[in-house]
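As you look at this complex, bear in mind that one protein chain is not there, while each of the others sits in place.
Up next, subunit A:
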Amino acid sequence: MVQSLPRLKETASQTAGPYVHIGLTPNYCDISGVFPEDLGARMVDEKTKGERVTYKMRVIDGTGSIVRDALIEIWQADAAGLYNSPSEPRGKADPHFTGWGRQASDKETGVFTFESIKPGRVPFTNGRLQAPHVSIWIVARGINLGLQTRMYFGDEPEANAADPVLTALEHQNRVPTLIAPRTGDTYNFDIHLQGEKETVFFDV
């Protein structure tokens, strides 16, 4: 026998289920009066620095159907590339930008809309700059453990071509699954859970 290591196991995940919005966006599902507003609904205010942009995301299942009962959270740096977090060691982020957003989808179209700003660049572990990106977490009925992915910006071809995460992907033909094309001020990003166009998910 040897001494045991003082470690615990992570609590097992369980699906967020079909009623996740009761807990995380109650006002969206007509439970009003408990919380004044749904948390994460607003990421910016009138003083936020940076270029205002909109992300329009959809989640699509293995049959090609739009998933309408999911919930998406995003996390991104401010315009200067700093995270609004106590774990950010490089400096203080824009206090007018939360960096974190949470949305349910439009009940008709299944589109998740985030009003945000385009993030600055953040270094990789080796100090090399990453392309601007948004970290994404998806939970829903039928998803046992929240899925992690990233959205990169379609109008940043040079940064994307040199990004340490994108360039390290074994299957380079899957890189486009992580890049959102830009139309006007909007980036459209479809997340395919399964199938030919399956989005690259991360275990990080």
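Heads up, the rule we're going with is that a residue touches a chain if its C-beta (ideal position, glycine included) is under 8 Å from a C-beta of that chain, and two chains touch if they have at least 3 such contacts; residues count from 1.
By definition in this document, contacts and distances are computed from a predicted model.
When the unshown chain is looked up in UniProt, the name that turns up among "ABC transporter substrate-binding protein", "Menaquinol:cytochrome c reductase cytochrome b subunit", "Protocatechuate 3,4-dioxygenase, beta subunit" or "Cu2+-exporting ATPase" is "Protocatechuate 3,4-dioxygenase, beta subunit".
When the missing chain is restored to the complex, the residue among A:109, A:148 or A:183 that touches it is A:148.
Within the complete assembly, residues 6-24, 26, 29-31, 33-36, 39, 61-63, 65, 67, 69, 73, 75, 77, 83-90, 98-100, 122-125, 130, 133, 135, 137, 139-148, 150, 164-165, 168-170, 193-195, 198-204 of subunit A touch the chain that is not shown.
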